[in-house]
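Accompanying notes for the structure given below.
The other protein chains are all here in position, but one chain of the complex has been omitted.
Up next is subunit A:
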């Protein structure tokens, strides 16, 4: 019934935010950020169970844990960057949001450098 709680929190926040938006728009923004954080934390706690399952699954199939670790880091960065960008967009600062997205992309590409280099290395080694 967690989804019910999350949806309720979201709906209550939307109703409160739309009520006070005309009088105090800055409080409405803070409310939306706080609600986003609460939902984000609840979801992340649940996501950790899925991640544990994926890691156990990969170990059973004797897949190199390096791939999974890099993927997990990338997913985490993507979540954080998207969350920050959405908050900025809600506040009407779409230019800052795009900069946050850019930072997220750059960090992900830096993490992906070992994967790309190992792929190239593999291809070179396969050549006769």
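The rule is short, and it goes like this: a residue touches a chain if its C-beta (ideal position, glycine included) is under 8 Å from a C-beta of that chain, and two chains touch if they have at least 3 such contacts; residues count from 1.
Keep in mind that, in the parts below, contacts and distances are computed from a predicted model.
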Would you kindly match the missing chain to its UniProt protein name, picking from "Aspartyl/glutamyl-tRNA(Asn/Gln) amidotransferase subunit C", "Stage III sporulation protein AF", "Sulfur carrier protein ThiS" or "Phosphate ABC transporter ATP-binding protein"?
"Stage III sporulation protein AF"
Can you list where subunit A touches the absent chain?
47, 50, 54, 57-58, 61-64, 66-68, 70-71, 74-75, 78-79, 81-83, 85, 101, 104-105, 108-110, 112-119, 121-123, 125-126
